[in-house]
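What follows is part of the complex, with its chains left where they were.
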Amino acid sequence: MKSVIKRSFSDFFFEYETPRQVLVKNKRVAVVCRIIQLGVLSYIIGWVFMYEKGYQTVDTAISSVFTKMKGVSYTNISGKERIWDVADYVFPEQGDSSFVVMTNYISTEGQKQGKCPELPDGKNNCTSDTACDEGKYKRQMTGKCNTNTSTCEIYSWCPVEDDREIPNPPILRTAENYTLFIKNSITFRQFNVVRSNLVESVNQSYISKCLYHSQTDPLCPIFRLGDIVEHSGFNFSEVARVGGAIGVLIDWDCNLDLNIRHCKPKYEFYGLYGTGKNDQEEKPSLGYNFRYAKYYVEDKLEKRTLMKVFGVRIDIIVHGRAGKFDIIPTLTAIGSGVGIFGVATVVCDLLLLYLLPKRDFYKSMKFKNTEDQEENPTLPPSQKERELPKE
Amino acid sequence: MKSVIKRSFSDFFFEYETPRQVLVKNKRVAVVCRIIQLGVLSYIIGWVFMYEKGYQTVDTAISSVFTKMKGVSYTNISGKERIWDVADYVFPEQGDSSFVVMTNYISTEGQKQGKCPELPDGKNNCTSDTACDEGKYKRQMTGKCNTNTSTCEIYSWCPVEDDREIPNPPILRTAENYTLFIKNSITFRQFNVVRSNLVESVNQSYISKCLYHSQTDPLCPIFRLGDIVEHSGFNFSEVARVGGAIGVLIDWDCNLDLNIRHCKPKYEFYGLYGTGKNDQEEKPSLGYNFRYAKYYVEDKLEKRTLMKVFGVRIDIIVHGRAGKFDIIPTLTAIGSGVGIFGVATVVCDLLLLYLLPKRDFYKSMKFKNTEDQEENPTLPPSQKERELPKE
């Protein structure tokens, strides 16, 4: 018994089986078949390996973004001069990847808690107190109808905000000239690579004077707000008036088989929603605005200045992808390739066995039938075959 | 030499090799084998191609979210009427994808820098000044023990906040009726597709009156806060009192081989941590609160109103995935499929060669042994073989 195992083991190790093939010397089939095989080969090499880099394993980046706006605006509203600096127009202040630059606003100063009539915007009309009695959930009614404005009196921060008209032109039209500085750090965990958008060629002296331009300065991390808006397909004065949201995409597509220096960001800009071109139908909710309040205490009374802010909302989105040679995807691609080669053989065989005039001949060459031999199975036919040459 | 190369080249091009096969006419093996092969085939076609859409290449979305709350609350605390609007209860104000809606608070008004006794919450008791001498890092002691409260005196914003009792019921219980409007834009970079959650059927007039309902209005982007909380498995009044965090998942699963109109978002809600059902043991840190201060100057002195805010924190999470037909994954799937077909053949062969009674016969049919011929290797046997038919 032991010797049987030993023999099978040695058989396994010292024997090697390889498929027997028919060499079909038929030019037509051969040429077709070689062409198919070359096609498969060139597909695997050209497309999978060269173009799609199928030999690489891919990692997506985890990233961190820090932004800083610069610039000052000067407004003169009916003789009242005012300067707006970064602390005044950026929300939130700490340099997030998503922030809003105020370009227009409706300010309601000195609001305090109290009772006052609703805005006479046509929707809240009343003629007598009875119309103001019902408990609508959106506003807290006092039950009185103000005869001057013909609107119901409500509990509210008073006076109520009047946002019926958006200032036109936008108050901070000069926001166009603000600059945005973006710092972006990405990490490819799998490859242990950390990279910043301040790449090798972007040094201190370059940063101090550069301004992003898609052609001449594609790596400068300082952007003019007006440029960002224009690049995204919007019209600045329109966006500045009613607000709009813009995505700034930092696209990293790195081939880490090359020098790390070639791993550079690409900046792209696009309108997220809002007053874009011909999307009246598809995107019904235009503009961008939000309200915030500056609270203060005056004469022991809490007051606030309510601001309805229209502005450019910028979302910085990082899309990082790096590829590097790895044995697993390489072998998977090769394995699949060999599989597809098998498909090529199947196609050629179909041609050979079903379409050629001499198909029966090829069939008999390719296939050995077990039927006949089953009649006299005592002696395996291959042994007979093997003995024949000795005759 | 040149002719040798030429000949091998023409040989390569005009010859074509195809494996020789044995046609085994054995019903048992054949049926088993065909069943295995059909199983593999139906797995490849049914599962890989139809169900998992293995012929598609997949891209994940990059997205941008903008939110807007609406609604007003009215409170009457010991006769002091007050209205709370969006600027008062949303943090941060600018419509981020992650924000907090205040539903309850502990307010400490008129704090100013100074010295005052610690809160007598039982942990900071003292009987004499000596107990207050040590330099604990959390509080800056003055070294005195206040005899009224029996607590140490500290440098602090005074008076210190008393958060021993959380108001119950929550002060802004009516937050339940606030509505949340979500705008979400997603981009599939690879397919150059941009899509918004305001899909075709969600037009201006629909938005102005709709409210999200999982059955009747699954695409309406306006949500009632109370509904969100209930959908996520929480109890609103409980969450409103101590706070809680809720994830709103916008799930895009798009098949871009179909019309883009079928690419629609699905909204899901779930409690992130907090007062969920029976998770007392597993998630020890319940509730959600944070502190913020409103600063002001009164009588040349900086003061602040400290707010301990309890609220519903909403994290909007976008999960986008789109598939589209692509030749690479298709061929990879086919290649793997052919490989698995090979496995089927191996299984059938094992059956044929090791389990059947006539296994030796089939072995001799399948394998040609090189051993015997090695004895007289001068003449290749295949040539003999080939000559034989001519005899």
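Read from first to last, the chains carry the letters A and B; within each, the first residue is number 1.
Assume a residue touches a chain if its C-beta (ideal position, glycine included) is under 8 Å from a C-beta of that chain, and two chains touch if they have at least 3 such contacts.
Note that the structure is a prediction, hence the values are computed from the model and not measured.
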With 2 copies placed, total copies in this complex: 3
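In this section, only the chains that are shown with their structure count from here on.
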Centre-of-Cα separation between subunit B and subunit A, whole angstrom: 16
Subunit A partner contacts - residues on subunit B that touch it in the complex: 12-26, 62-64, 66, 68, 70-72, 74, 81-83, 85-88, 92-97, 174, 177, 181, 183, 185, 187, 189, 194, 196, 198, 200, 202-204, 207, 294, 296, 298, 303, 305, 327-328, 331-332, 334-339, 341-342, 358, 360-365, 367-369, 372-373, 381, 384-385, 388
Subunit B partner contacts - residues on subunit A that touch it in the complex: 17, 19-27, 29-31, 33-34, 43, 47-48, 52, 54, 91-92, 98-100, 113, 137-140, 155-157, 245, 247, 249, 251, 270, 272-273, 281-285, 288, 290-293, 295-297, 302, 304, 306, 309, 313, 315, 317, 319, 332-333, 335-340, 342-343, 345, 348-349, 352, 365-371, 373-374, 377, 380-383, 385-386, 388-389
